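Sharing a structure, written as structure tokens. Questions coming.
Only one protein chain is missing from this complex, and each of the others stays in its spot.
Up next is subunit A:
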Amino acid sequence: METAAVELQIPRQIQVLPTDDHVAAVKSKSRLSMLTCFHAGYFRISLSLCGQALLWKTLIEPTTDAHALRAVVRCLPSAAFLLLWSVAFLTLLALCLLYLVRCVLCFRSVRAEFAHHVGMNYIFAPWISWLLLLQSAPFLRPNTRGYLLLWWLFALPILALDVKVYGQWFTQGKKFLSMVANPTSQITVIGNLVGARAAAEMGWRESAVCMFSLGIAHYLVLFVTLYQRFLGSDSLPSMLRPVFFLFFAAPSMASLAWASISSSFDTCCKMLFFLSLFLFASLVCRPALFKRSMRRFSVAWWAYSFPLSVLALAATEYAQVVKGAVANVLMLILAVLSVVVTLLLMVFTAIRTGDLLPHDDPFILCSFDSNLH
């Protein structure tokens, strides 16, 4: 996102103002513009926190497996989970409100964001976060009316966005898949799969299968395209390399979704889980890929956490089915890894809030407009 401005070639506002009045005016304007500069990439934070909440909920759940490791994991007090869930909820609420303000005040910027090949995928992120929160809600059972209504509320925008984005892939000239494909496109697939899982939890098999097939079909196309890398790595700035972790988030999510649909972790789920495990190993063996993005803290770092949480979730389901030492150790390692990474990110955010806050809007039509007025 940081270099998106360059890509969009939008002129920046130049501020060289001598007088005090002008300086004050600029300062207030910049505070306002900071509020409106929260682009959709910030929803990575809410995605991560909601993913963590779902992981903790699954880990805390009483299971039939009396394996010692699982007992250790269940030592986590449920109060901690409630705290996490509340934090996730509040963060998501805040981000949504900020984005709403941005929509109201800078709609043209939002439109520009939606037209961007990376930005358009993050529009899915708030709805995914809400669905994850819904699934991890401590007080809402899946068979209640409230759950159903909320599912419809969050799934419909995903479906609408599907029609728009996927349709563009094969019909619209400038936005052909071969042109716009980049690792963040997998967020669209994840959206469908999360919706499918939530529906399956409710018992709505047909909707679940529908959304699942939508996700998987496009995932197949996207997977091939991304591997071919027709355009090379130019499509993604090096600051955004953490989003490569999405490569293993999608098959993990697919594995979880299918497990919910078919009510058991069968061979197909196992294969998807193994694929994501392999992709994870493949990325972890390439630290050089992420070196440039790790130089400075940015909101892109939050992209590390959600895929790890999803992988840990899939590993948990796997360990439940294959009750072996290896599976349990794997589950433990991945769960600990995702928790540690999320905690670290929260600490970094607290320490370096300045780096995290948006100083300028990469889709900067907004301030340009206000300058004219």
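What we mean here is this: a contact is a pair of C-beta atoms (placed from the backbone, for glycine too) under 8 Å apart; a residue touches a chain by one contact, two chains touch by 3 or more; residues count from 1.
FYI, contacts and distances are computed from a predicted model.
Chain not shown in the complex: UniProt lists it as "S-type anion channel SLAH2-like isoform X1", one of "Phosphatidylinositol glycan anchor biosynthesis, class T", "S-type anion channel SLAH2-like isoform X1", "WGS project CABT00000000 data, contig 2.1" or "Immediate early response 3-interacting protein 1".
When the full complex is taken into account, the listed residue touching the unshown chain is A:322, out of A:83, A:217 or A:322.
Interface note: of A:281, A:333 or A:347, the residue touching the hidden chain in the full complex is A:281. Shown as candidates are A:78, A:143, A:213 or A:228; the residue that touches the absent chain is A:228.
Residues of subunit A that touch the chain left out of view are 220, 223-224, 226-230, 232-233, 244, 247, 267, 270-272, 274-275, 277-279, 281-283, 285-286, 289, 322.
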